[in-house]
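As you look at this complex, bear in mind that one protein chain is not there, while each of the others sits in place.
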Amino acid sequence: MADFLHQNLSYFLSGISVGGQYALIAIGYTMVYGILRLINFAHGDVFMCAGLIMVYLSSSLPFAVSVPLVLIFTVLLGFIIERVAYRPLRSAPRMSVMISAIGVSYLLQNAALYFTGGLAKVYPALPWLSDSVVIWGATTRVVTIVTPFLTAALVVLLTLLIKHTKIGMAMRAVSRDFETSQLMGIRINRVISITFMIGSLLAAVASLLYFTNYASVTPTSGSMPGLKAFVAAVFGGIGSIPGAVIGAFIIGICENIIKGGSSIFGIPGSGWTTFSDAFTFAFLIIILIVKPTGLFGEKAVDKV
Amino acid sequence: MDRAKRNHLIRIFIAIAVVYLAILVLEFTLRPTNILFTVLRKGAIYSLVAVSMNLLNGFTGLFSLGQAGFMLLGAYTYAIFTMPVSVKESERVYKYYECIVGFDTGAFIGLIAAGLVAAFFAFLIGLPVLRLKSDYLAIATLGFAEILRAIFQWDVLGPLTNGANLLREYKDLTRITLPFTDIPFPPTLFVFIVVGICILLIVLLINSSYGRAFKAIRDDETAAEAMGINLFRHKELSFVISSFFAGVSGALLAAFQYTVQAQQFKSMMTYEILLIVVIGGIGSISGSCIASFLYIALSEWWLRGLDMGRFLGIDAPDLFRSGFRRLVFSVIIMIIVLFFSKGIMGDKELSFERMKGFVKGIGRKKGVSK
Partner (left out) sequence: MKKKLLFCLVLLFSAVMLFAGGSSEADSTVVKIGVFEPASGDNGAGGKQETLGIQYANYLTPTVMVGDTEYTVELVVADNESSNDRAATAAATLVNADVSVALGSYGSGVSIAGSDTFRIAGVPIVGITCTNPQVTEGNTHYFRICYLDPFQGTVLANYAYDTLGARKVYCLAKLGDDYSGGLVNYFIERFTSLGGEVVSETFPDGNSDFTSYIANAKNSGCEVFFSPVSTEAAQLIINQAQSQGLGMPILAGDTWDSNVILQAAKGTDVDVTVTTFYPEGADPEFDEGFKSWVNSDSARLSNNGGDDTVAAVTAMGFDAYYFVLQAIQNAASIDPADVMEALWGTEIDGVTGHIALEQVNGDAIRNTVYVKHANTETGGWDALPAVVVD
């Protein structure tokens, strides 16, 4: 076993690190869904925009300034999107909001396409994080090691926030019953704005980690990680933060094991890698059919 | 049949005949590469797939995002069926594989087969996923579309699908001939005839007792079930029929494009179709058709100048550079989604009475402003 682990350590390291990054994105999906019952299709693109903001800022500013600015701008972006594209549709049918989300995603991608001229932008190498380290014979970057710990720390912080602060309590109330909490005097719009801002902040952190590992940003960079993070959120039971995190790690690791399939299991063939993305969805469908509410999801009851 | 209804039908029939005649005339007068034909053909193809999506989303209330996957099935079936055996045996298309399909068919059989294959897969996929509710159904169908795309790119299936490589030299629009002759079929007319027949079938279905059952399910599932409608059977039926037509439209898209490749059938394509349905109005067939022609005309033709440095006579190469068209286009879409969330038609249909009322309405408005 130890031998097996040792031999294939680099796959597991990649998997854990990408899983942590998916987890941070997935939290944004799951919190928004928990409160608004909205699949925020634009979330992956917010993640991509955070990457682009960093590329542009770091070309003229030192990292000590540009990193906090990236976080601030991304939070702002999340806030603006909610304010402009989702709030006006608060009383509209749910499908309209989801379509608005698709529209925002389309808009962000096309805006990125226009401003970058359609070319991949090279992400700056962050000091320390992008250095190489050797762990038990596998060469990798510092960021790979840092990611799971940082993710865990942020999740703990977030859980504390939700459990023990006033705004956290408001969030829980809103996600439990939207209308009643409104009647109880909770300022719904504020709660929703803050939810989006937290989601965007985590997406910005994820983008710092992700693009340090895979240093190129294109207008569609966000769509695959976004989709996978979303699957992770569904897998863990949408609305549940620990579920999303566990789902993300499972997906990240499995994806890398599949990519390394021919080497790990000794079965040759290039078919393995063809399915590294499709696997995520196959996995999702199996989960949905076996346990439609995901690992930790609550069962929704139809109200007649 | 009462008189008013008959008159109404006759008028519709005449209107449709005029459209077809106009296309035939255009086809013989304009250059075949004119951009107008691109818009008409692609617009018609997207109309069909938008209507098929509307049948699910607008009339049955099933939020499915698998349209691109079924179009992929249709497109590949059509291409593989209609590619001549001589091409299959040569190295021109199946470069790295030996093609195992030893027959070829005409365009008509290809289209039907495309629909049937898509419908068959829809039947299988529907068995598990249609038990899911709203968002979960959307995600599961989206997932299936992605899985289909991966399967078609799998090199083990290479002898059938040519791996992830392009398929071409099948019966594209320029190679379709009139039955039993070698005279080329006017391509745009061909698309319009196929799309027209398909949409007509969908309209007939919606107006049948099945259609009423679909709407009942959309409006209230629990109530519909209480009324004795077999939920699963009707959902499955709607899903299979919708996919059949998505498959046919995929086949037409393949014929229109000259080449087809699994790569293009991404989830973005489904989103595009969904946007068309929303812009046209969820639950309106004529709305979907109008919206898809507008959508295609805007993206392929009218806004092209935004990408090429010159728009509406204004030269600004720095502003109007590659990508600006899509930026403007997505802003337009956002405006429609936010401020006109009912779309062009709402859930109404285009009719002569409404058009009359509409023209009168504009006249009145002008009168007031004077």
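Letters A and B name the chains as they come in the text, with residue numbers starting at 1 for each one.
Keep in mind that, in the parts below, contacts are C-beta pairs under 8 Å (C-beta built on N, C-alpha and C of every residue); 3 or more make two chains touch, one makes a residue touch a chain.
Because the structure is predicted, anything quoted here is derived from the model rather than measured.
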item	value
Options B:S64, B:S238, B:Q261 or B:S286, residue touching the unrepresented chain	B:Q261
Interface with the unshown chain - residue positions in chain A	7-8, 10-11, 14, 18, 113, 117-120, 122, 130, 132, 134, 139-141, 213-216, 218, 220-221, 223-224, 256, 259-260, 262-263, 268, 270, 272-274, 276-277
Missing-chain contacts mapped onto chain B	32-35, 38, 92, 95-96, 150, 153, 155, 163-166, 168, 172, 174, 257-259, 261-264, 294, 297, 300-302, 304-305, 307-308, 312-313, 318, 322-323, 336, 339-340, 342, 344, 346, 358, 361-362
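The working rule: only the chains that are shown with their structure count from here on.
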item	value
Chain A-chain B separation of Cα centroids, rounded to whole Å	32
Complex contact set, residues of chain A against chain B	37, 39, 41, 84-85, 88-89, 92, 94-96, 98-100, 102-107, 109-111, 113-114, 117-118, 223, 227, 230-231, 234, 269-271, 274-275, 277-278, 281-282, 284-285, 288-289, 292, 300, 302, 304
List of chain B residues in touch with chain A within their complex	57, 63, 128-129, 131-136, 138-140, 142-144, 146-147, 149-151, 153-156, 164, 221-222, 267-268, 271, 274-275, 278, 282, 321-324, 326-327, 329-331, 333-334, 337-338, 341
